[in-house]
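With one protein chain removed, the remaining protein chains of the complex are shown where they sit.
Now for chain A:
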Amino acid sequence: MAQVPVQTIHRDPQLFYWILLPITVVMVLTGVLRHYASVLLQTAPKRLDQKALREQRSLLHGMSVRGNFHALSRSSFVARREALTTAYQSGAYLKDPERRGQPPANPMSDPDGMSGMMGMMKNQMAMIIPNTLIMSWINAFFSGYVIMKLPFPLTIKFKSMLQAGVATKDMDPRWMSSISWYFLCIFGLQSVFNFLLGDNNAASQMAQQMGQMGPQAGQMFGPGQDPDKQFLAEAENLAVIEHYSVLDGVEQRLLEGINI
């Protein structure tokens, strides 16, 4: 295999001080700013009124009865099951019993759901706007030349990404332009932000995107859910439990377990 001659490009060492460093500093500062902007934009979680609280906690109560039924004796469990099932099926715990059976309200018209969506919008905006600004800033000032050479080899596919704005066909993809440094900063500054702002910072958009992709945990009482259906399902779950108690034969276990 013929040895590809090592490409050398003489660069002005000042590039480092006037491009690489400024881009990095600007990226770090925007991250910090974004963190505080999202802290300021955050709205306090909305206070639930008593009925909504009752709706949620009654469901949770049913779940814990279902989960820990073995701590009870049979009669106390049966009494609880009767009470809970009746209340669930009659909709006694519902926030507004009149709306039973109707399709769930459109989340857009629900003010609670709306505020949640506004919060998400705000976060998205706090991410998109600075990114757009910085990218256009970099493109306007620093495009068209390479600024550094990566210390590791890359395949040809990276050329279009790393050398955006430098249309030279034969150049090694290891040479990168300022816009590629910008992308590297976006993905690589997470640990810097962790160091500066603590673990739960809102500076890096990577973490937020991960969160959006993850499973929708905590959506149990979300706006799209029909609590009536949840109650009915829980009543069914309670009904099929075959009861046993942890107290069955406990004295035998005790006598066997402890030797005097």
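Following the convention adopted for this analysis, contacts are C-beta pairs under 8 Å (C-beta built on N, C-alpha and C of every residue); 3 or more make two chains touch, one makes a residue touch a chain; residues count from 1.
Methods note: contacts and distances are computed from a predicted model.
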From the options "ubiquitinyl hydrolase 1", "Exosome complex component", "DNA-directed RNA polymerases I and III subunit RPAC1" or "ER membrane protein complex subunit 2", the chain left out of the display has the UniProt protein name "ER membrane protein complex subunit 2"
Among the options A:Ile9, A:Val25 or A:Leu53, the absent chain makes contact with A:Leu53
Of A:Gln7, A:Thr43 or A:Asn68, the residue touching the omitted chain is A:Asn68
Those residues of chain A that touch the unshown chain are 32, 36, 39, 47-51, 53-54, 57-58, 60-61, 64-65, 68-76, 80, 196-197, 245-248, 250-255, 257-258, 260
